[in-house]
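All protein chains of the complex are present and in place, except for one that has been dropped.
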Amino acid sequence: MQIFIQQLVNSLSVASVTILIGIGITLIFGLAGIVNFAHGEFLMVGGMVTWFLVVSGLNFFVALVGAMILVGALGFAAERGLFRFTLDRPMNGFIMSIGLSVILQHVVIRLFNEVQKTIPDPISGVWMVGGVDIIAMRAVVVGITVIVVAITYLAISRSRYGMALKASIADPDTAALMGIPVRRYVTGVFVYGSVLAGLGGALMIALFPITPFTGSVVIIRGFAVSLIGGLGNVGGAVLGGLILGLVDGLSAQYGYPEWTDAYSLVVMIVILIVRPQGLLGGTLGPRAT
Amino acid sequence: MPALEISGLRKTFGGVIALAGIDLSIEADKIVGIIGPNGSGKTTLFNVITGVHKPTSGRVMWQGKDITGRPAYQIARWGLVRTFQQAMSFPGLSVRENVRIACERARGDHETTRAEWGSPDKLLHFVGLADRGDEIAGAMPFGNLRRLGVALALGVNPSLLLLDEPAAGLSHSEADDLMELVFRLPKLGIGVCLIDHDMFLMSALCERLVVLNFGTKIAEGPPKLVLNDPKVREVYLGSDL
Partner (left out) sequence: MKDSPSKPNAPIGPAQDAAPDRPEVVRRAGKTHHGGRSTLAEIVTAVVVAGFLVGFPSMNPGYRFLSLAITTGFTAVALYGLGFQFGQAGIMSVGHAALMGIGAYTAGILAGKLGIGFWVALPCSALVSAVVAGLVGLPSLRVSGQHYIIITFCFCALLNIALTNGGQFTGGATGLDVGSIGSAFGLNFNKLLNTYYLVVVVLIICLLATHLLVNSSYGRTLRALRENETLARAVGINTNLHKIGALMVSGAFAGVAGILQAYYLRHISPSLYGPFPSLYLALMVMLGGSRLLYGPLAGAVIVSFLPEILNLNPIDSRIAYGVALLAVILLLPGGVSAGCLNIYRWLTSKRRP
């Protein structure tokens, strides 16, 4: 039983990072209509910044906030400087994001070299919860994610802001005519999603080493999670993250471990084909161009 | 022998009943008009007939063949062609290329039509866009787009043309020009079924009118009779008269 709970917390902590990035993507793709392939690099930059600040002597949690702010600013710059010009042709925006991801990866390599980075456990040790030993840091990751999910759900899904966003993506012109400041809302969602990516990166490096290429590994899971759950659907992203976490866990125990990533991909492709709007339903993303 | 026969056609979208069981016959050598208030199911009727949507139940027969639920491209190739309420074109391509694409689909069984409109340029000349062949379709003013839409539909060599509000958004003279063209089509072997709201136009043009309301047919017959039918007047003008 003890082992089961420990395993559960471990899996949940990994799933948490995936969920954070998935929420960012589902909001940005589903509600702002921007497909940002560089979102994984945002997470990676968040992690790298955290590493740099911690190595320079700052407290982990201060570094975490620093990473969130920096990646948020990065997102703001990207949206204002790049994606804002391609909102009516999302395909071009997607291709630009490929370029952006390449740039970010290699700039980081230039600044920090390719070797993987890691930091000492910010919270070491083990907590006793209900008679079970749980690794403290992992529990903290899960806890932070739960809080963020709750905030996001309330602030976006359930609020007028969220409704306005859904309207904007379904029909931007009509939404604008109704007085919704579509452009500003889009920027807001993009920055929020980027901040979440920064947070995800900081939490990730607290758990595992990261390299400049971590972003491209993570992005696929982020897309998978948001597409499985439904674009723009926060609950869907959580569900997607949990499903993929479950698939990973099962494959580690019962399947062929080398095929682990493959199972997640197959699950996603099947869901996309059978139920393109995702399990919990979502928007259909930007109008296809 | 009617070319297009519709029996018991129903279409629901979720909980909304768009078509509540329509029976209709249209010959291939007449002009028939479909009128009705907004939301009465006129465009949905066209959509279901031409394969854009599958009907919930009912049957569509075209030239003796059951075409219910067949794919839209197939139905177009069989000579049952429609235009759209929004002016549709291939926006990034030139006008000539637009028409050429349509003409390349045509199966020649209407020899007269092909002789007159065998080439894209002749077709452009017919709809009055002769000197605009090189323009980019997406940049054209709305009236020209409508003409292009008609050219595209004619290019596919139709036996029956379903026109969805062809005069909407056009000026009076533009609309007159277009309707003059429509009037000539039966003599060229092309039947017409059109949706519009202009009652003068419809009664002048159509031999028969069909009135829809909430997805059912409430009246059918020669324009004068139909427009004087109390049921029809009630639907359009309210029952206080």
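When the chains are written out, they are named A and B in that same order, and each has its own residue count from 1.
In this text, a residue touches a chain if its C-beta (ideal position, glycine included) is under 8 Å from a C-beta of that chain, and two chains touch if they have at least 3 such contacts.
Note that the structure is predicted; figures quoted are calculated from it, not measured.
The chain not shown here is in contact, across the full complex, with A, B. Touch with the chain that is not drawn comes from one residue among A:Leu8, A:Ala164, A:Leu265 or A:Leu279, which is A:Leu265. Only one residue in the set B:Leu163, B:Val192, B:Leu205 or B:Val226 touches the chain that does not appear here, and it is B:Leu205.
The omitted chain makes contact with just one of the residues B:Leu152, B:Val211 or B:Val232: B:Leu152. Considering B:Ala3, B:Ile67, B:Leu160 or B:Met179, the position touching the chain not shown turns out to be B:Met179 (whole complex). Contacts to the hidden chain, counted on chain B, fall at residues 50, 52, 71-74, 76-77, 81-82, 84, 88-94, 96-97, 100-102, 104-105, 116, 125-130, 132, 134-136, 139-141, 143-144, 147, 152-153, 155-156, 173-174, 176-181, 183-184, 187-188, 201, 204-205. Where chain A meets the missing chain, the touching residues are 29, 35, 82, 85-86, 90-92, 94-96, 98-103, 105-107, 109-110, 216, 220, 223-224, 227, 256, 258-259, 261-262, 265-266, 268-269, 272-273, 276, 284-286, 288-289.
Quick note on the criterion: only the chains that are shown with their structure count from here on.
Each chain gets a centre from the mean of its Cα atoms; for chain A and chain B, those two points are 49 Å apart.
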